[in-house]
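Every protein chain but one is kept in place in this view of the complex.
Chains here go by letter, A, B and C, matching the order in which they are written, and residues are numbered from 1 within each.
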Amino acid sequence: MNIATAALAGTLADSGRPWYKSPKLDQYICFWSVPVFYNLFGLVFVPLSWMMPPRSPTNSIDGVVAFMQSPNLLLATTILILCVALSAVGNAVYMSQMRRMAVSPVLRYAFVVGAITGAIVGCLFPMFCFGLGAFREGYDPEVLQLLYDFGYMSFIGCLGCFFLNWSCLGLSILLDEKQTLPRWLGYYTIWQSVTEIFAMTLWVSDSGPFAWDGVMTFWFNMLLYVPWQFIVYFCIYRAIRQQPESELDNAPYVGGAARA
Amino acid sequence: MTEYLRNPLTGVWFALTAITIFSWWIGQGQGSAYQLDAAITVSVLVMAALKAVLVIAWFMEVRLGPAWLKRTTYGWASGLLVLLLLFYWLRV
Amino acid sequence: MNTRGQMIMLWTAPLAGALFLLAYLLFPAFSPPMAPSMSPEEVAAFFNENLAAMRGVVVLANLLGCLLVPLFAVIVVQMLRVINSSPVFAYAYLLCVGIGITAFILADFAWGVALYRPDRDPQLISLLNDMAWFFFIAPAGVLVVQNLCLAGAIYLDARPEPVFPRWVAHFNVVTAALFVPAAFSIMHKSGPLAWNGALSFDLRLLTFTVYVAVMFWVLLKVVNRQVEGEGVAA
Partner (left out) sequence: MTTTAADTTPRPPAGRAGYMPGEPGMWFFIIGDLFIFAVYFVAYMIYRGQQPELFLHSQQFLSPGIGVINTLILLTSSWCLALGTEAARKGNSAAAFRLLAATFAIGALFPLLKMVEWVPKLAAGHSPGENLFFMYYYVMTGLHLCHVLLGLVIIGFMLRHLRHRASPDIKFIEAGAVYWHMVDLLWLVLFALFYLMR
């Protein structure tokens, strides 16, 4: 394949030029926003809110009230409000790779919808449920439990949007004859989307392995998802680097000028 | 048609069918009483692993494949059998 | 190809602006903005007193939320004309528009549901009101990223004659910074950062108004330049 020559061309072109002069700077900026986003995201959901790892659906009402009024939830919500739109940037990074692939744009269009809906119902809204509990003291425990359930179920049970997204991405990778991203990654992405389906059991299961904190619903998915998220961005990083400069949209404008 | 019958794959299919019916018959051994029964479980799981190996070797043609593929797939079948029996016994 | 479609979409912005102004002036929750320190009973009483006006605005805002989409869509179209190595900024911008609008509409719905049965338990009315304010604040955070994406695309435009003038990028960065304080409003119940405070409410809405007005004017020029530059029919 021409990957080796492309890598060579990329390396040659990149050499002797400061990073901020790279013609792919827009892609790199968006790409590096992803680790920023996931760090903030991790910060929000783990050490600030302690929402993750998921608390039990069988949590006592006192436990629910104590959690829903923990003080850092509001800081976590604030940070999430500021960074939730970075998920859009991360998804745009996928989309610009999908655009390079030799597949129909229909996969990208479907991806757009999944990405928008997912950001609201799978990310912002759940955190708001917890933030609302912390915002005002004195709500009835039943009200707080409603928010608790709604928050967890929409965060972990939000499978449709992500199933759509990862299926579109996986299918694009597999159908792409140019092999912009490796085929095995396409298969891995398909598993990732299929395991999302397991989350549907949490809507009918209130304890055990199929509840929202269960082994089958949550932990196995994490086992597959966390490495996938790292690997997929690593592959995308490689794909950006290896994209020949002649293929870039701005090639006619910077290519000649920069080398001259 | 006879050419298919003489094909070794047909022998494999026949063996798989026979094992399936045999394991079903064993499973029905107790009639309607459903109780813990290690003998049934062990024999049924061993037969399932055996069938799995037959499918892997002959239908998926792993018996002709590279060594790493054999190790991985046969290892999968035997490892799964061992783990299933282990946890059947351990009852953690 | 011609720019008639873009022009029509663009000219919905003044209409949207006028309706926004009307809604803002009519919405009792905004003039003056409700204090976050109000107790559930006070909130319920407030809703009961202003039922008709608030319901009217909620109905109107349901439409309003989407009336600004055409303006943002024209921005996306022009961002796709900007030449970077890929359309990644335009894609991100498009996704941001979707997220921001959805949050705005959810805010509207939370208010609408609260007003639907004003004799509901005051706690629930207050909860819906809080939820509405949360969702009303969320688009500010989205706008921060959204504006930075537009700025990034403009800074890196490789065209000899850029689509957007450079100062538009600076302008977007400045407005993005001005939206940041609003996100902190859920951490404060009083003072300038509370959701009825000077920084979170007045500054934010003022910034947004100026932003939309300036972008409207910029886009008029940009689309007209596209007509001249590319010879597309007006």
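Just so we're on the same page, a residue touches a chain if its C-beta (ideal position, glycine included) is under 8 Å from a C-beta of that chain, and two chains touch if they have at least 3 such contacts.
As the structure is a computational prediction, the values presented were derived from the model and not from experiment.
Note on the chain not shown: across the whole complex it touches A, B. For the options A:P141, A:P209 or A:P244, the residue in contact with the chain missing from this view is A:P209. The missing chain lies against chain A, touching residues 174, 177, 183-184, 186-188, 190-191, 194-195, 197-198, 201, 204-205, 208-210, 215-216, 220, 223-224. Taking the complete complex into account, residues 4, 7, 9-10, 12-13, 16-17, 20-21, 23-24, 26-28, 30, 32, 34-37, 40-41, 44-45, 47-48, 51-52, 55-56, 58-61, 64-66, 69, 72-73, 76, 79-80, 83-84, 87-88, 90-92 of chain B touch the chain not shown.
As a convention for this text, only the chains that are shown with their structure count from here on.
Taken as a contact graph, with one node per protein chain and an edge wherever two chains touch, the assembly fits none of the named shapes, being neither a line, a ring, a star nor a complete graph. Between the Cα centres of chain B and chain C there is a gap of 62 Å. If each chain is reduced to the centroid of its CA atoms, chain A and chain C end up 24 Å from each other.
The set of chain A residues that touch two or more partner chains is empty.
Shared interface positions of chain B, i.e. residues touching 2 or more other chains, are not present. If you check the complex, the residues on chain C that touch chain A are 36, 40, 83-89, 91-92, 94-96, 98-100, 102-103, 106, 123-124, 126-127, 130-131, 134-135, 137-138, 140-142, 144-146, 149, 152-153, 156, 158-160, 180, 183-184, 186-187. Residues of chain A that touch chain C in their complex: 23-27, 29-30, 74-75, 77-78, 81-86, 88-89, 91-93, 95-96, 99-100, 112, 115-117, 119-120, 124-125, 128, 131-132, 135-136, 138-140, 143, 248-250, 253-254.
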